[in-house]
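Shown here: the complex without one of its protein chains, the others still in place.
Labels A and B are assigned to the chains in the order they are written; within every chain, residues are numbered from 1.
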Amino acid sequence: MSTLRTTERPAAGGRFRFGDSLAGYGFLAPWLVGFFLLTLGPAIASFYLSLTDYSGLGAANWVGAENYVRIATDDPRFWTAMNVTFTFVLLSVPLKLIFALAVAVALNRGLAGLSFFRAIFYLPSLVGGSVAVAVLWRQVFAGDGLLNQALNALFGFEGPSWISNPSTSLYTLVLLAVWQFGSSMIIFLAGLRQIPQDMYEAASIDGASKARQFLKITLPLLTPVIFFNAVILTIDAFKAFTSAFVISDGTGGPIDSTLFYTLYLYQEAFTNFRFGYASALAWVLVLIIAFFTAMSFLTARFWVHYDD
Amino acid sequence: MTDAALSTTTIAPRTDTGEPSVSPWKRALLYALLLAVSFLMLYPLLWMVASSFKPDSEIFTSTGLVPADLTVDAYRRGWSGLSIGFGWMFFNSLVISLLVVIGNLFSCSMAAYAFTRLRFKGRGFWFTLMLGTLMMPQHAVLIPQYVMFLKLGWVNSILPLVVPKFLAIDAFFIFLMVQFFRGIPRELDEAAIMDGCGPLRIFLKVILPLSTPVLATAAVFSFIWTWDDFFAPLIYLNDIEKYTAQLGLRTFVDSTGTSDWGSLFAMSTLTVLPVFILFILFQRLLIEGIATTGMKR
Partner (left out) sequence: MTTLALNKIKKSFGNLDIIRGVDLAIGSGEFVVFVGPSGCGKSTLLRMIAGLEPISGGELSIGGERMNERAASERGIAMVFQSYALYPHMSVYKNMSFGLETAKMPKPEIDKRVRKAADILQITHLLERKPKQLSGGQRQRVAIGRAIVRDPKIFLFDEPLSNLDAELRVQTRVEIAKLHKDIGATMIYVTHDQVEAMTLADRIVVLRAGVIEQHGTPLEIYNRPANRFVAGFIGSPKMNFLDVVASDVRDDGVSIDLAGRKARLPIEARVVDGAKLSLGLRPEHIGTDETGGLDLGALTVVHVEHLGGQTVVYGRLVDGQSLTVALDGQRAISAGSTLAVRIAAENCHLFDEAGDRIGK
């Protein structure tokens, strides 16, 4: 993402300075109102609420850092949610990246039908977040679902109910996430297209093998795109909600095995109406995401290759 | 990307293969592999659609795609499976999605125009903040927003779902449009200035007409994401007659449990159908929209 160039020509003549500012803020007005009313204000309010015991009704009593202390020391479900979420993030993000990159590289070989495959692989990303797909997943991985029917028909294997088994339920959700690798793949494809073809020609003349070309040209030049995808996917993975909610009937079950952080947050806020406590949970999530993003950017300079 | 942005051919298939050394049988193998993977990926979706036309007894015994006994019974049962018909919920979803499309196009294009074309004090500062909100998870603001809408009496109405979109809350679309507007030559603005246009007329008569590709992209994404959204309706809509199709489907799951997969699949298929149609019609725009967001520049 680039920032605005600062050397841009001014839009109009000298006397328009004031008029221009007026126009600028006029056009920006909806966003500015939204920013203050729906983003900045609520962000501050949410931090304040996190220091209270607000329940949505009555007064918000100041409790200081108590909510945070309780999160850290006296809330086993928080740690369960952390465990579930981190497992989900650390499994789904790398798998998605690898899948997306592999398919993008395969598709970038100048095959006919590229747009066809691209569309097919992208479709799950588009519908994957819907309730319908969560419903479908529930059936596919049920004890008598599609997967077990297929396993039975092909190998005579009697599979368990993947969804209702706490040791496998989370992995069905990981699989659902990886199934939606399409949008990352499209970004990879666009990135691959930016790599100048003559680099490969030069490498071929130098006698570099295909594998070596991939390791020494494709991968390094693609690092900015890998970085971008990794950051976006990580943030998205932390925010995953719908599939876990629908598949577990909003409980995060069985026995909290799919209790995503956002699901726990939702339960605390909108089932138990602990707005103060949920706000603290929200801020912990924001800090975790901020920490991950900051770490990505800090480590980026050691492995991300930029031209400029 | 002056021209690329205007011609929307950014990622058209490459004509030079660049790898003449791929032998025919390797190529065939690659095709076979890709076909196998795509088939496997699509299979659950296809099976869901196929199963919605099967009698209930067949769903749990057949992994095939062709119903032995084609029936629309499941649709009939599902459509009136809740106390409120699904048709009403589809209508709710449609109204909300269309309003969101209008809101996003209106507010995000204005913001993007200000960020790319107008000079004013603090522009860089606000732009940086806008990029910051791209990264920020909505959870940080969720509860106060809810409390605010509650106090306004907006909860259990579509206002919390729609009004924020008129305030350019979806920074992603601002970003998408900024990228596109930057590709429109600045000399066009200047020609319009010479033709006596002020900022508003330049926006309406020059920038917007030239931006139909990105406006269409934003519109389609807005529609699909709103149509598919579950979280916001879940929080803000309480009465079943105000439910969106997604909420209705989820309620349907709860009420039928796992007893009537046929009608669940039928209703699932129906909720996915609009997205699927838009995908077929606009897949090029959608794919290019996704591709440009990942690119520097």
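Everything below uses one rule, namely that a residue touches a chain if its C-beta (ideal position, glycine included) is under 8 Å from a C-beta of that chain, and two chains touch if they have at least 3 such contacts.
Quick caveat: nothing in here was measured; it's all calculated off a predicted structure.
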Residue of B:41, B:193, B:216 or B:240 touching the missing chain in the full complex: B:193
Selected residue (touches chain absent from view) among B:101, B:210 or B:267: B:210
Touch residues of chain B, complete complex, unshown partner: 6, 185, 187-188, 190-197, 201, 205-206, 209-210
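Quick note on the criterion: only the chains that are shown with their structure count from here on.
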Rounded Å distance between chain A and chain B, as computed from the means of their C-alpha atoms: 16
Touching residues on chain B, where the partner in the complex is chain A: 10-11, 13-14, 16-19, 22, 27, 30-31, 33-34, 37-38, 41-42, 44-45, 47-48, 60-63, 106-108, 110-111, 113-121, 123-124, 126-131, 133, 135-148, 150, 164, 166-169, 174-175, 186, 189, 193, 198-200, 203, 224, 228, 230-231, 234-235, 246, 249-250, 253-254, 258, 261, 264-265, 267-269, 271-272, 275-276, 279, 283-284, 286-287, 290-297
Chain A - residues contacting chain B, complex: 1-4, 6, 8-12, 20-21, 23-35, 37-39, 41-43, 45-46, 49, 56, 103, 106-111, 113-115, 117-124, 126-127, 129-133, 135-140, 142, 144, 146, 149-150, 153, 179, 183, 186-187, 189-191, 193-194, 197, 200-201, 224-225, 228-229, 235, 238-239, 241-242, 245-246, 249, 262, 265-266, 269-270, 275, 278-279, 282-283, 285-286, 289, 293
